[in-house]
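Every protein chain except one is present and positioned as in the full complex.
The block that comes next holds chain A.
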Amino acid sequence: MNEQQEKLPEKGKGAIVVGAGIGGIRSALDLADAGHHVTLIEKAPHMGGILSKLDYQFPTDRCGMCRMLPMMHRDSASQYCLRRGLFHDNIDLMLSTTIEKIEGESGNYTVQLRQKKQYVNPELCTGCGECTEVCPVGDIPDRFNEGSTTHKAIYLPLPHAIPKRYTIDINSCTLCGACVDACPENAITLPEDQKKNFRILVVDDELIVRDSIKEWFDFEGYPVDMAESGQIALEMIEKNEYSLMLLDIRMAEMEGTEVLKRAKEIAPELQVVMMTAYATVETAVETMKRGALEYIIKPFDPDTLIEKVNSIYQSGRQSDDVVMEVDAGALIMACGTDYYNPDSGKNTFGYKVYPDVITSLEFERMVSGSGATGGEIIRPSNGEVPKRIAWIQCVGSRDVHSGASYCSSVCCMFALKEAVLTRKRSGGTIETVIYYMDMRCFGKEFEAYRKEAEEKYQVILKRIRPHSVRMDNESGKLRIFIADSGVSTSEVISDSTSEVMSDSTSEVISDSTPDTMSKMPSFSDSKKDEVFDMVVLSVGQRPSSEAMALSELTGVPLNEFGFPETGVFPESALPMLSDSGTSGGTSSGAGASNRSAGGTSNKNAIFVGGAFGGLKDISESVIHASAAAAEAMKILNQLRGNRAPLQPEFRNGYSGASSPILSSEVKITSKLAAFRNPGYDEGDSSKGNAPGDVKSKSSGSAVGQKSSGSTVTQMIKPVSVEQKVLIIGAGISGMTAALLIADSGYKVILVEKKHVVGGNLNWLASNLNGNNFPALLAEMKEKIDKHPLIFLYSGWEVVECRGEVGNFSSTIEKTEEKKEKGEAATNYGGIREVIKHGAVIIATGASEADTASYSRGKSDAIITLKQMQEALNNTKTNQIQQNLNSKVQNIISGNSADVEADATIPVIDFAKLETVVMIQCVDSRDEIKPYCSRVCCTSALKHALSLKKINPDIDIYILYRDMMSPGFTEKYYNQARESGIIFIQYTSDKKPQVYVEKGNSDNVDGDDLQQEKQNCDLIKIRLDEPVIGRTIEISGDLLVLATGVVPSEAVGFSLSQDSANSHLSLQYSGLAEIMGIKNDEYHFFRQADSKWRPVDSTREGIFICGTAIGPRDVEESIISARAAAMRAMCIITHDKIQPSSVTAGVKTSLCSLCLRCVDTCPYDARHLNEETMKIDVNAAMCQGCGACAAICPNSASFVSGFTDQQMFETIDAAIGY
């Protein structure tokens, strides 16, 4: 380790990333890619975190973790399955390591790390496994398989890891030494058996107790002495040195407490455990005060005592661990999350009581090929294939009894994926039922996945919460008890609706005492039970076990549930304490919080990344990790000053991808260490010994050959990089990304189509948490204006983008010029500028959709969420309030001429409203917009709570399908219900019906102010209440429609109120075409991979962030903008891109120009050069995957370092041919 410390000054101050799960890997890779040195530490003996256990991820139901690997400078990192391992020139991976101490301040930390002693030398271990065969200690539950399998004391923590690093579970090891003898490489060194030095003195006046304790510990290998009285014990302590005394309290001659006191005088270091049959709190406290370590009550069973003594022994012998100090400029904590243990609470589901009740994680291990059953879905009780499996959602989430009133956000999709997987695997023979409360599929593609699960795979979803599981003793099946509301609801409802329709004198739910509409025989709800073969509990998330300790070390505050706070907003935008939830205005003096501006924690250079902040899925964790890396990058770049980034090593050497087959026969040895040593092979660049470091036992002929390097040298010409970033769109995302990149020292060209920057923040006054957005916007604007490295072009747009990653050339045009010349797109005479840049970030955002559904346009009293927000903003300016006060009962005045407001902004006197109805999912999650817009439910909650604050007597009804209040926003959902807001669920096939009752039918236009008194429209909403099982009618003064989010790319619809069928007239501006990237089916921008590369577009070098990717709130947009900035900086931080040595090429003489390789290339690295009529390969974009070589019918396409002959021989060897 000293060696490393010496090297550090050369590399510059690096970062420490805590946790090598998916988040930590992402953060580390980003920083390493951008040329910073990273120390990646992990508590567990293997990397990969929770993702190493999950084989399948939706929406593809596959893994795709390798897609996180660097696309540029590939030679600096390993290029094989990331679940197996990771090497990078700039990353030091330290397993079994924790943080001990952090000293110093921002940018200058000295961090003390403690690495557990590695008894198996990873440099020497070849993973042959002979040690495991001889190890006599078995039956240790395997954490990797969630305890469904066992391992020995020497074992592989992660069976698929490369290199295979055997580890000793030192707590279970008996130090017999069998493995040392068996190891052919002499890689194992066992610690000295210190148990022999751990002398125990047993003091008890009962012989039988002394004897039995002696016997137990003799067996465990501890030396034990006995004393039958206190006096004798003290004499023995004076004579000999003891590590531990087991001391009885009640003894005839001398009381134990007295013995304790005197013994401590003689030997202060002696550890004492008190034993007594007469336990009182007083004596316990008394003895603890006098220095006793523990207090155990007789009778005790041997296991309890031995375990206790073992742990005392273990805690005393940490001296084997390696403690080292590392200097760091920044620290990223990405320790992930833990999961709820259903065993810990009341456990009414019978987890661990009934063998067929398992957690979702255990199920995940069951379907995995490396799991206990090898991927077979079977009942743990009897090994039979189950016929029916139930998933129970919200186990340990949204449940006050388990201490988690929050929603864990990920379990809904988790369960859907598992159910789909089960249906796929079983060919539809296993019936799958998911019991849920709200199916929270709030991501862009989640709703489609849910739909597919329900329709294509026939996963049954039931909206009900089971309370317990009981097993039938005879059949062994599991019985679930539920309330059932599915008693032919549709039938009842259609009857009642017609009744309602015909009944003109129907009663109406008025403001304060809602009444029944129709007297239907209403029996919709009943008690039921259902029988299953297996039950899977969707366990919720819990804070990482490391959160508490790290919080103490770093000062990062924890929230009420114990998750680290991720303060995304600057101080000026924090909610005002007095008025959270509705804070508006521009005062920026809310300084009560201790979180620092811009950072994600309160020490300036300590950041929270990945899922550590809680309740995030893979995609969000990856985004958060990149965002944290970006923040760290800013600090590190400022520290680095003018020093060049760590350049990726140039070499033709080993690249992990070059060994496509890693069968058990082929073992990568400790020579990998050589790969990590930057000094090697530098001089001889023509040596294309691609898979040369793969040592093979059986097929040395296949691999290990040196391939001809002639083509290699031609390809590896570095591509120079234009170190500037073009950012399109200056909303909150664009501005965040611009500031971050500029603060890191790079130039930014910020292009905004409109003449004002800020995007949606111009009307969005706050979020649910009450963050002050006007203040945020003002601060951002000021910073952008003043920053010398940001060049803002507002009123310009991008019309052309040529070039490739690192070297783009874009044309921007002034939008004004266009307008003057008319709307036609044939104007090429506008003012234009050409910009050269190395990367692009698209942050064009999204806007609110309009709708023609629910009588929208027929009354001024039907508004959208955005109009609602604007109206709420309006009330905060007093003049309008005063104006309204003079108008009695002027509830709504859409286009009042005397009010100084935008014509489209309704002016509402909220104090006079009586009933407000909000309909969620308008045109969303259906054929018009098949995705969930994510922000509408929280917006509705925000508005409803604001309204209640203005006017507590107001009746608010929120009609929803699934309340999407994921994560900690669940709190506000509860608050809303608490404040008396009524939530009614409807289904997509039974939407509410809206009727407008005009106040005065003679005067429809409503211009006349005198008439307005009678002209208040009444909106009647009719829908079925599922619990009561009846059709009810609500009369509202105001109807707010959650119309959802559409990409800003959509042009051609207006918010004017009489635009019928607005959604049908959507057109798209075609930015995707200009930029050469792809849209998804919803006209947002397509991510390169929704999970693993969530801010990358389909074209290398172009990144997307904010709502341009898909609906997300302001906080998430800011985070994604930081992530995109990080990804862009990975490219522009280097002045050259060094293509990988392993890239594809074409033997033109053999090529028949069939273009199959062009179509098949997943990275768009190939195209037909029409001038030369040859296939060109872009070496920077080619990832060396070999798809082109495989598909080429003429063997014209090849990957350097791999000959056909070589591949065939390798395959033969692998299959044992």
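Just so we're on the same page, contacts are C-beta pairs under 8 Å (C-beta built on N, C-alpha and C of every residue); 3 or more make two chains touch, one makes a residue touch a chain; residues count from 1.
Methods note: contacts and distances are computed from a predicted model.
Comparing "Glutamyl-tRNA(Gln) amidotransferase subunit A", "ATP-binding protein", "N-methylhydantoinase A" or "HdrD2" against the UniProt entry of the hidden chain yields the protein name "HdrD2". Remark: the omitted chain is touched by one listed residue; of A:Val323, A:Val756 or A:Val1027 this is A:Val1027. One of A:Phe481, A:Phe561 or A:Trp763 touches the chain omitted from the figure, and that residue is A:Phe481. In the complete complex, the hidden chain is touched by one of A:Met437, A:Leu789 or A:Ile1074, namely A:Met437. In the complete assembly, the contact with the undisplayed chain comes from A:Asp399, out of A:Asp399, A:Glu1115 or A:Glu1209. Only one residue from A:Lys424, A:Lys451, A:His467 or A:Lys717 touches the chain missing from this view: A:His467. For chain A, the list of residues touching the undisplayed chain reads 346, 348, 394, 398-401, 437, 464-468, 481-485, 512-516, 524-527, 974, 977-980, 982-983, 985, 1025-1029.
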